[in-house]
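Of the protein chains in this complex, all but one are displayed in their positions.
Order of writing sets the chain letters: A, B and C. Residues in each chain are counted from 1.
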Amino acid sequence: MRVRVGVSQQGCLATLRWRSGGNILTSRIAPTGGLDSIPKLLARNAREFGDRPASREKEFGIWQSWTWAEVAEEVNALAMGLLALGLNANDHVAIIGRNRPALYWSMVSIQSCGAVPVPIYQDSVAEEMAYVLDHCSARFVIAEDQEQVDKVLEVQERLPALEQIIYYDKRGMRKYDHTAMNAYRDVQEEGRAGHYRLEPILQERLKSVNYDSTCVMLYTSGTTGRPKGVVLSNRNIIEASRTSAEFDHLNAGDSVLAYLPMAWVGDFIFSIGQCYWTGFCVSCPESPETMQEDLREIGPSYFFAPPRFFEGLLTAVMIRMEDAGPMKRRMFSYFMAHAKKVGGRLLDGKPVSLIDRLKYALGNILVYGPLRNRLGMSRVRVGYTAGEAIGPEIFEFYRSLGINLKQLYGQTEASVYITVQPDGEVRPDTVGVPAPGVEIRIGETGEVFYRSAGTFVEYYKNPESTKSTKDPEGWVATGDAGFFDEETGHLKIIDRAKDVGKMADGSLFAPKYVENKLKFYANILEAVLFGAETDKCTAFINIDMSSVGNWAERNNIGYSSYQELAGHPKVLDAIQAHVEEVNASLANDPMLNGCQIHRFLILHKELDADDGEMTRTRKVRRRIIDEKYADLIAALADGSTEISTTTEVTYEDGRKGSISATLEIRDAKVFPRRAEAA
Amino acid sequence: MSFDVGYTTADGRTIGGVLMEMKNITLRFGGVTAIKNISLDIREGEIRAIIGPNGAGKTSMLNVINGFYHPQEGEIIFRGEHRKRMRPYQAAKQGISRTFQNVALFSGMTTLDNIMAGRQLKMHKNFLWQMLRYGPALNEEIEHRRKVEEIIDFLEIQAIRKTPVGSLPYGLQKRVELARALAAEPSLLLLDEPMAGMNVEEKEDMSRFILDVNDEFGTTIALIEHDMGVVMDLADRVVVLDYGKKIADGTPNEVQKNQDVIDAYLGVA
Amino acid sequence: MDFLYSLFVGPFVDMFSTPDFLLQVLWEGFVTGTLYSLIALGFVLIFKASGVFNFAQGIMVVFSALTLVGLYQAGVPAYLALLLAVGVMALLAIGVERLVLRHMVNQPDIILFMATIGLSYFLIGLGEFIFGGETKSMITEQLGLPTGSTTFAPFGGVLILQHIDIAAVVIAAVLVAGLAFFFSKTRIGRALRAVADDHQAALSVGISLNQIWAIVWFAAGIVALATGIMWGARSDVSFALQIVALKALPVLILGGFTSIPGAIVGGLIIGFGEKLFEVYWGGLLGGGVEGWFAYVIALIFLLFRPQGLFGDKIIERV
Partner (left out) sequence: MFYREAGQYKTSYKADSAIFPILQDRIAIWFYLAVAFIAVPLFGSEFFINSMMIPFLIFSLAAIGLNILTGYTGQISLGSGAFMGVGAYSTYKLVTIFPDMNVILAILLSGFFAAFIGMIFGLPSLRIKGFYLVVTTLAAQFFLEWAFIRIPWLYNYNDSGAIEVPNRRVFDIVVSGSEASATTRYLVVLSIVVGLTWVASNLIHGRIGRSWMMIRDMDIAAELIGVRPLVAKLSVFAVSSFYCGVAGAMMVFLWLGAAEVESFDVNQSFLILFMVILGGLGSLIGSFMGAGFIWMLPIVIRAIPKILGLDINASTVEHINFMIVGALILVFLIVEPHGLARIWAIAKQKLRVWPFPY
C-alpha cells in the first residue's frame, strides 16, 4: 500500500510543482545565479546587502553588530588562516560552543576551504565528545572557550587525528601550551597577513564547493546506540531553506535570536541556511542565563522554541500574574477569556463580530500588547514549535495573544522540513501539511516516509544505516507512525513506529498518543494505557498533586495524602470527565478511534523512578508496570468495579514499605466510531 | 628575608623587583600606637598577604600605603621614589587602588556607574565639553565604557550592570568593589578582607578572580584576609602582624611553621 | 589710616572712656547670650538622646510662647494658661515621637534634619492658624514676673538692669541646674545618658527608645517655653523671632552639639561678641551686623576647630 496523501491545496500544489521538475536527487540544477553553496550566498549577500546587519551579539553591554560585508571579511580571514594552518579539503573540523557569531562564521569558513564543519553539542560530556571527534577524525577543533578546550584536552590522547585546537575566548588561555593551539583572532590575523599567498588557494578551494558538496555534518543524538553523522549537502540545506523561506515569506528584514544548540539541525537551517538565503540578521544572546532578557531586547520577527520553552514561559506568566492586585488579575482573566474565544479566529482571518473585535482591540491595548512586549514577542510574525507534542492549552494561549505560533514536523535527515502548518490552517493536534517540495507516504505499518530535496546524503561512515533508512528511490523512513487527517489533510504523528501496536480488531493501538492527550490536562500527571491485542483499552491515571491539591483546597476538600486525594469520588468524577473528553476527540479520529478508554483507575501511588516504574527522565517503564500491577490490569480487563491491592514502595531515605488500598474502577463513556460509520 | 631580583613562585610565576618598600613605619593616634616600626616590601607581580588578629594594625597598614594615614616615622619608597606626605588621590594617581573591609560602594549609583567611577582619574575632558556631553567628552565616555565592560565581562557581573548597587547581595557588592578597583588599572591593588562574610562558594569565586587578576593583568596584589586556608592558597608571601608589630614574614609554608605565629594567631584561630 | 584707627584703636578708646556704657553693653550681651544658651540647650538635649539635629527648636520657642499668650487672650487665667502650654508641649513631644520619629528610624541624619525643617513650617502654620498671625505681647505681669528696672551708677555713669533680664538669668540658671540634676541623679536621666552613649545598652536596661525620645522632646519643649517667656517679655511674640532663634546654630558650632556646658559657654560668647561688635564696630560697616556676626564667627571657628570647643578630634576610619 503506497498512498501519497497531499490533501491540502497548498501541499498538493507544492508537491505537483516539485514532481514536474523530474528526478529529485540528480537532475535539479542550481538555483538562479549559481548560488549553489553557502559561501556563494555569502558573497551575494556581501554584494547586495553589504551595509545591512548580518550578525549581532550582545557582548560588553551592547549589541555588537556586523554587516554582511564585514561578515564576509571575517569569514574569509578565518578561511585563509585555516589554510595557513594546513586545513585540507574534505577534512572535518569540529565546532564546540554556545551560539556566537564567530562560531557560525567559522562553519562557513570551513566550507569555503572545502572542508566539512561538524558542530557538536556544547553540553556533551568529554566521553560523547571523544566518540564524535574520533568518528569524524576531526583534524581541527574550534572551541569557544577554556571550558571546551579543557574537555577536548581531556580526551586528546584518544584522538590521533586531532592536530589543532583553535579557541575563541582568550580568557584563561594564556598559560596553555600553544604548540598546537591558536586563538581564533590570531588565526584570522595570520590569514589576513598571508592574504596575497592564501587568497588564490582559497579561490581554488571555493571552486570545488558546489551544490552536491557537503555543507555540514550533524550528529543525531540518537535515542539508541551511538550518534550517527548525518551528511547534508549544500543542495539539502539551500533547497530546504529556500522553499521554507518562500513558504513563510521570510526576507532580509526579518530577525531571529539564535539560542538553540548549534549542533541541532534546526538551528543550522535558521541561523545559516535561511539566514544566508534571505539575508536576515541573526542575533546571539549574551549568555544562556540572559536569553529571556535578550529576547525581549531583540524582539525577533521569526522565532523557534521547543514546547517546553512555551510551557515554562506560560507558567512564569501565570505565577507572576498571581502576585498582581485583584483588579489587575480580574482584568487579565477577563481579557484572556475573551482572547481564548476570538484571538485564534482573528489570527486565522476568520469572521468575528464587530463587538468582539472592538473588545479584542481594547484587550490588545490593556493586556495582549503589553504581554507580547514583555515576552519579547511583539514582533513575531512567524513562530514555530516542534520536537514533541505541545499542550493545546499552551498552544492556543500564545495564538490567542496574536502570536502566529505554528507547528512543524521534521528531522535532521530531512534538513528539518517534513510537514509544516500554513498560515490560517493551524491546529494544536496536527503537524501540518507536507512542506513545499516534500512528498510523503504512509507505510503499511503506519510509518511515515518522505522524500525531498532536503533528504540527507548519507550517514557518515555508516552505509548500513544509510541503506536501512533511505531506499534507492530516496524515500526515508522517519521511524514515526502517523496518518493524514481526512478532513483537514494534516499529518498527525502518533508515536514512534515501533511502539505502535494493534488492537484485537486490527485497528491501531497508539498508547503514547492517547497518554499525551490525557497528560495535557493539568490534573493528570501520568497516564499508562493498556490494551494491545485486546478489544478494549484501559488506563492507569496519576493525578497531579499540585494542581488537584490546589483545586481541593479551593473546594474545601480535606486530604492528608496522595492516596486519600486520589480516592476521592469528586476527583474521580473530574478525571472521568477528562477521560471522556479524550474519548470524544478520539472518536473523531478514523485511525485511532479504537483506542478509546473504556475503563480506568487512579493509581494509589505516584509512579516513581525510585521504585523503578519510570526512568530518571520520567519515561514510563511499561514492562515493570505490567509485572508490578498485573492484578490491577487484570481487574481493569475483567469488569470488576473494585480491587484491593498491596504495593511495595521505596521511601526517599531508601527504606522499603508497602501500601494497601482499595481502588475504584470506573467505566468511561465511549463514543461511536465515526470512521466506521462512514 | 630579602630578594634582590625577584624569585620564582611555587607555581612557576616569575616575581619581579621591589615595587613598594616600607621602612620602619610607626603610626600613632594620640597616645595609641597602631603600627610599631614595621618594615615590609611588596614585589612586582606577587600576591602579598597581611594577616594577624583583630587590632593588629592590618587595615592601618593599607591606610598608610594609600595615603589615608600619615605615619609619624619611617619612609615609603614606591617604584624607587621616596614618597612624601601625600593625599589619597595622589596615591591613586600613582596607581594604587583598593577595596574596603566594609564595602564602600557608591550606594546611590548603578554597578556600571560605580565601575566607571573607578576610571575617574583616566578621564580628562574639560568642563565645557562635559556640559555639552558631545564630541570629545562623549567619545571619552564611550571609550571608557568599553574598558569597563571588559571588566564587567571579566568578573561576570553582566546581569547586574544597571542595578543600583545598594540593592545587591553582599557577595556581589564585594565583586563590584573589586571591579571598581580594577577599573583604575592599578599597579598595586590593595584588598581589605575581600572574602569577609562570604559563603564557601563565593569565597571560591573571589579567590579565582583574584588569581585571574594577578595572572591576566599581572597586577601586584596586597591583601588582608582572615581565612587562613584562603591566604595559604592565594599568597606568595605572607607577613604576620600582632599588636602593631611584625612577627613573621615569608612564604606561607615558612610562616605556618613559625612558632611566634602559631602562638599569636594560628593557635587561637 | 582712619579706617585702621577706627578698626583697631577707636573702639577700645570708646570702651574705656565710657566704662559704664561698656558694662551696659556687656550686660545686654550676657542676657542675650543666656537666651541663646537656653535655645541651644534644648537643641543639645534632643541631639544627645536621639541624634536629631532639631531645626525646629527655635520655632518651638515661639510656638510655646504663642500658645501661652494665645490661651491667655482666649480668656484662660495666666497660670492655667502656663500649665496648658506645658501640656501642649508634652502633646507636641508625644506627637513628634509617634507621628514622625518612630517612622524615621534608621533614616540618614540629613533626612531627619530636613524633617525638622518640615516640622518648623508645620508649627508656624499651626500657631498662626490658631492664634492669628499678628504680633502679641508677653503676659509678663500676669505671670508674676518682675518688671521695672534698677539703676546703678558705676564709674560715675549709668547702668540700667531690667528686672525681667535678671529674672531671665536666674531662671536660666535654675533650669540648667535642674537639668543637670535630672540627668545625673534620676533614673530616667541616667537612661537618657545611656542612650546617648549606646542605644543597645539603653535597650538592655529596659527603657524603650520611644519613651526616651518623647521625654527629651518634652524637656526641650519646657526649655523652649521658658526661653519663649523670657524672650517674649523682652521683645514681642511673633514668628519673626525665629530668625533670632536660628542663632542657636552658631552657638552650637562653638559649643559642640552634645555638650551642655558648651551650649552655655557658646551662647555667652556669641551674646557678648555680637553686642560688642555691633556697638563698637558695627558703624564701620553700616550697622545691622548682628544679623550675621554669629554665623561668620562660627564659620571662621569651623575652619580651625570643626569639632567645637568641647568636642573630641574625629579620626576617620575606612
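One rule holds in what follows: contacts are C-beta pairs under 8 Å (C-beta built on N, C-alpha and C of every residue); 3 or more make two chains touch, one makes a residue touch a chain.
Note that the structure is predicted; figures quoted are calculated from it, not measured.
Trainee: Can you pull out the displayed chains that the omitted chain is in contact with?
Mentor: When the entire complex is considered, the left-out chain reaches A, B, C.
Trainee: Pick from B:Met22, B:Ile51, B:Ile76 or B:Leu105: which residue touches the chain that isn't shown?
Mentor: Considering the complete complex, B:Leu105 is the one touching the chain left out.
Trainee: For the chain that's not shown, point to the residue among A:Gly191, A:Gly266 or A:Gly299 touching it.
Mentor: Spelled out, the listed residue whose C-beta touches the missing chain is A:Gly299.
Trainee: Using the touch definition up top, pick the residue from B:Glu75, B:Asp113 or B:Glu204 that touches the left-out chain.
Mentor: B:Asp113
Trainee: For chain C, which positions touch the chain that isn't shown here?
Mentor: 53, 99-100, 103-104, 107, 109-111, 113-115, 117-126, 128-129, 133, 243, 246, 249-250, 252-253, 257, 285-289, 291-292, 295-296, 298-299, 302-303, 306, 316, 318
Trainee: Please identify, in ascending order, the residues of chain B that touch the omitted chain?
Mentor: Spelled out for chain B, the touching residues are 66, 68, 87-89, 91-93, 97-98, 100, 104-109, 113, 116-118, 120-121, 123, 125, 127, 130-134, 137-138, 140-142, 145-146, 180, 184.
Trainee: Kindly note down the residues of chain A that lie in touch with the hidden chain.
Mentor: These residues touch the chain not displayed: 56, 61-65, 296-299, 317, 320-321, 323-325, 328, 331-332, 365-367, 369-379.
The rule is short, and it goes like this: only the chains that are shown with their structure count from here on.
Trainee: I'd like the most central chain, judged by C-alpha centroids against the all-protein C-alpha centroid.
Mentor: Chain nearest the centroid of all protein C-alpha atoms: B.
Trainee: On a CA-centroid basis, which chain has its centre farthest from chain C's?
Mentor: A
Trainee: Rounded to the nearest whole Å, what is the centre-to-centre distance of chain A and chain C, using the mean of the C-alpha atoms as each centre?
Mentor: Comparing mean C-alpha positions, chain C is 80 Å from chain A.
Trainee: Any idea how many Å lie between the Cα centroids of chain B and chain C?
Mentor: 49
Trainee: Report the inter-chain centroid distance for chain A and chain B in whole angstrom, where each centroid is the mean of the CA atoms.
Mentor: Taking the average C-alpha coordinate of chain A and of chain B, the gap between them is 50 Å.
Trainee: Using the touch definition from the top, which residues of chain C touch two or more other chains?
Mentor: none
Trainee: Under the touch definition given earlier, write down the residues of chain A that touch chain B in their complex.
Mentor: 59-61, 171-172, 174-175, 286-287, 289-290
Trainee: In the complex formed with chain A, which residues of chain B make contact?
Mentor: Per the touch definition, chain B meets chain A at residues 112, 145-146, 149-150, 152-154, 158-159, 161, 212, 215-216.
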